[in-house]
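Every protein chain except one is present and positioned as in the full complex.
Chain IDs A, B, C, D and E follow the sequence of writing; residue 1 opens each chain.
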Amino acid sequence: MATHILIIVSLLAIISAPVTASDPSPLQDFCVAEHSNSVTINGFACLDPELVNADHFFFSGLHVPGNTSNALGFGPRPTQIPGLNTLGINLARADFATEGVLPPHTHPRASEIVTVLEGSLFVGFVTSNPLNRLISKVIQKGDVFVFPIGLVHFLYNVGNAPASVISTFSGQNPGVVMVPGLFQTNPSIPDEILAKAFQVDKSVIRELRS
Amino acid sequence: MATHILIIVSLLAIISAPVTASDPSPLQDFCVAEHSNSVTINGFACLDPELVNADHFFFSGLHVPGNTSNALGFGPRPTQIPGLNTLGINLARADFATEGVLPPHTHPRASEIVTVLEGSLFVGFVTSNPLNRLISKVIQKGDVFVFPIGLVHFLYNVGNAPASVISTFSGQNPGVVMVPGLFQTNPSIPDEILAKAFQVDKSVIRELRS
Amino acid sequence: MATHILIIVSLLAIISAPVTASDPSPLQDFCVAEHSNSVTINGFACLDPELVNADHFFFSGLHVPGNTSNALGFGPRPTQIPGLNTLGINLARADFATEGVLPPHTHPRASEIVTVLEGSLFVGFVTSNPLNRLISKVIQKGDVFVFPIGLVHFLYNVGNAPASVISTFSGQNPGVVMVPGLFQTNPSIPDEILAKAFQVDKSVIRELRS
Amino acid sequence: MATHILIIVSLLAIISAPVTASDPSPLQDFCVAEHSNSVTINGFACLDPELVNADHFFFSGLHVPGNTSNALGFGPRPTQIPGLNTLGINLARADFATEGVLPPHTHPRASEIVTVLEGSLFVGFVTSNPLNRLISKVIQKGDVFVFPIGLVHFLYNVGNAPASVISTFSGQNPGVVMVPGLFQTNPSIPDEILAKAFQVDKSVIRELRS
Amino acid sequence: MATHILIIVSLLAIISAPVTASDPSPLQDFCVAEHSNSVTINGFACLDPELVNADHFFFSGLHVPGNTSNALGFGPRPTQIPGLNTLGINLARADFATEGVLPPHTHPRASEIVTVLEGSLFVGFVTSNPLNRLISKVIQKGDVFVFPIGLVHFLYNVGNAPASVISTFSGQNPGVVMVPGLFQTNPSIPDEILAKAFQVDKSVIRELRS
Partner (left out) sequence: MATHILIIVSLLAIISAPVTASDPSPLQDFCVAEHSNSVTINGFACLDPELVNADHFFFSGLHVPGNTSNALGFGPRPTQIPGLNTLGINLARADFATEGVLPPHTHPRASEIVTVLEGSLFVGFVTSNPLNRLISKVIQKGDVFVFPIGLVHFLYNVGNAPASVISTFSGQNPGVVMVPGLFQTNPSIPDEILAKAFQVDKSVIRELRS
């Protein structure tokens, strides 16, 4: 099962690259990310504005479902739009097989709005104050739901057909912190720490890792 | 024709209520807008967190097209989501009849990403530096395109069928400044000022107003 | 007339270079813009602080009127102050011949305060909510007036003598989006789109372009 | 065991009240939180400045250890300082019995610096890009370590004596999202969702809940 | 002399009311300050937009010199513009008799640009890194000079005629911290602390106080 999770978590990692929220404001019309620049800064250096064209603000293919043939039944479709650099927004598509799940995770640098394109999903987030309250709902085609920045949230396909959503983020690089990833870190967090933290036997931690 | 424009511009105005970008960061998990509060502040006062439930983060009906039976052939479908207050993001749907147009406009408080659900649109924005360069593209189903904050942009249905998009914004209340609205202000900007500003005869201004 | 507008709009373009609002905060005492740096970022790279001197925070000549001998009767006097980089503020002077006009425009990245040095101007801005309300006033020597970020505003000399103002901006690079520039983009926005958007005959659009 | 966790997680919740980062800037010298104000806003309303005194900027007792007599061996000592409202900073003390642990958690609204007062702790955080890399270290008296905003981190007493730290946060209300809390939400996240998300049998989820 | 300073410092205090920098962004077109609102927040509550008119964005009288008949030879002319709330900008006029001085001070919440209307001033600011470097210049009519946020700066009339400037600020409420005010606090900072801090005899501190 460990391999499954590794593969899946790797898939999930793709979604983290392109997304953000409450980002610093732009200081010019646009600052198209110049990914090839050797200087690494907060965000990205800008391409010479004279070299900018419409394709830097464009991405195609969000009508095509992501591949959900994996243990989670989840298919992410991230975008890559260099023109979003400094603009404080991003988006992605995600697909779900029947009973497919996007596991509990947070975005450290963005709030999110999901819009359901097809299907029926049980979605929710957990508040920190009041403590650990679950705010959840079943959402259908044409529904939208909000996940506030930094809170743990999840999506689960409760319909009997595939489901798909568009996720938009209040930042250019939201990041994604998958809760199950805690059991797959490199190097590992020692068993005794996780066992004590979750108040379970080490054997439970080993099952979560495998 | 003036009546047409007035009606249409009024329609467009609806879209401005729910949207923003680079907003101040939240200082708690969420601050659901309490629209009934008598105290008006930057953004909105928060509902007592104990009274918050999933419906405050929810909106439905974005799968239903907006009404495009008007002179512009444009049907906006704004959202109303009190849970977005302080989160720096918003969204809306827009529909276009054949040759329908969303006239040139700016959002003073948000960048925007449009995602095409159906149809084929010619979209573009105008840069301020370099001066008045048009960056445009025909976009199709599954394509996305970015409009940077504060720049004039437009969408026009160039296909031979209705078109629809989801627009997401990097702020909770983007606002919308319609360029044609300049000729429909209350009270009016005097003819001689607009004639001089656009370097045309006053009769042209009068035609734009009518 | 097209040539007139092109020349004038070019003049206006100068004003856009030096101006901004709600900019990211500085992370050191100052970051004097090093315009010669080959790395382009959000804002500008900083000059080595050891090379900084008083002249980087200085500009002269704002007592000299701008040249208003053009079709608009408008003479901009932008500034160039490398020390303003990261500081969230900028300023410029503008002069107006009798009946001179600064056409309707927005600053995407700054609010503005004008202070009248000489003369009498009719000034105003258009709100987006309530929709298209004009807030205007005749202002005289010693008066100041505020234009909120991103809203369309204009100035017009209603006195029988030249007028001049100091404009200050809440950002280092406000940008300027001239409404008449919409009819002078490169490449052009197709006539049928603008005709539909403004609900006028294409001949009116052609007059606005010429 | 469930009771243990509930008690402990409740203890942990206390730490979330007083903490934040990248908060909106203050618009006056200070804005002492007026917790009794009936109007709830982003952050807190301000006490009348005439009523402000030194005690609003003061808190005492951080030299006293927190109570670690619980299943985690962890004793939080949060602070309550109304004068911190709008200032983008906060702090707390935490104590650890031998083998005491502060379980994996995130702060959605603050980066953190821990300073070790006494003892020896194994601390670490997990990055989101590169995916799930653990960055960790054993830290001793006089050492400091940084946890970037929104990333999962933990502390574990590896010495053979009690340990204590001062934690400072880059925000007035960081919030705390405890990973083990995911199994203690109210209402519960259904077993089948968590089992699928973690790729384990439902019995494992039930052990984590108990 | 103590009375002189008290009077003068009181005069100076007026300048602090109207001014700011890097302020939180607006979430609507404008938020005119409603100073009569009983709820005190970060900045000010907003007047009902339906009650807003042009006068809320207007101030007059900046062509009239401030009164410089005092020991410092300095006459501040602050402004009061409720429409500036949330817009991150402010301005004031200041006048100087021959040898008039605006003593060393900082603005904790704004950078500043001064524009000379008349006369000749020696102006400067002190950097913190490199340590205590003075960056200064004599500026004349039509010159502008920049004071970065939070750094100590001063202005002194070196001409043989009155001088006047317009000061603009990158924030709605910059605040002003006068260095000489340190010797006039209520209650006083004990003599022994200031004597040790400045490495002088207590008699020198007493002279500074008188």
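The rule is simple: contacts are C-beta pairs under 8 Å (C-beta built on N, C-alpha and C of every residue); 3 or more make two chains touch, one makes a residue touch a chain.
As the structure is a prediction and not an experimental result, all values here were calculated from the model.
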Which residue of D:79, D:157 or D:199 touches the chain not shown here
D:79
Had the left-out chain been drawn, it would touch subunit C at residues 24-29, 31, 34, 37, 39, 41, 43, 45-48, 86
What residues on subunit E make contact with the chain left out of this view?
1, 4-5, 8-10, 13, 16-17, 22, 71-73, 99, 101, 103-104, 106-109, 122, 124, 126, 128-129, 131-134, 136, 149-152, 154, 156, 175-190, 192-194, 196-201, 204, 207-208
Hidden partner chain, residues of subunit A it touches
20, 22-24, 39-43, 108-109, 171-173, 175
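The definition used in the following text is that only the chains that are shown with their structure count from here on.
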Cα-centroid distance, subunit A relative to subunit E, in whole angstrom:
47
Cα centroid separation between subunit C and subunit E, in whole Å?
27
When the centre of a chain is set as the mean of its C-alpha atoms, what distance in Å lies between subunit D and subunit E?
40
Where subunit C touches two or more other chains simultaneously, the residues are 22-25, 108-109, 124, 128-129, 136, 149, 151, 171, 175
So that we know how the chains sit together, what is the shape of their touch graph: line, ring, star, complete or other?
other
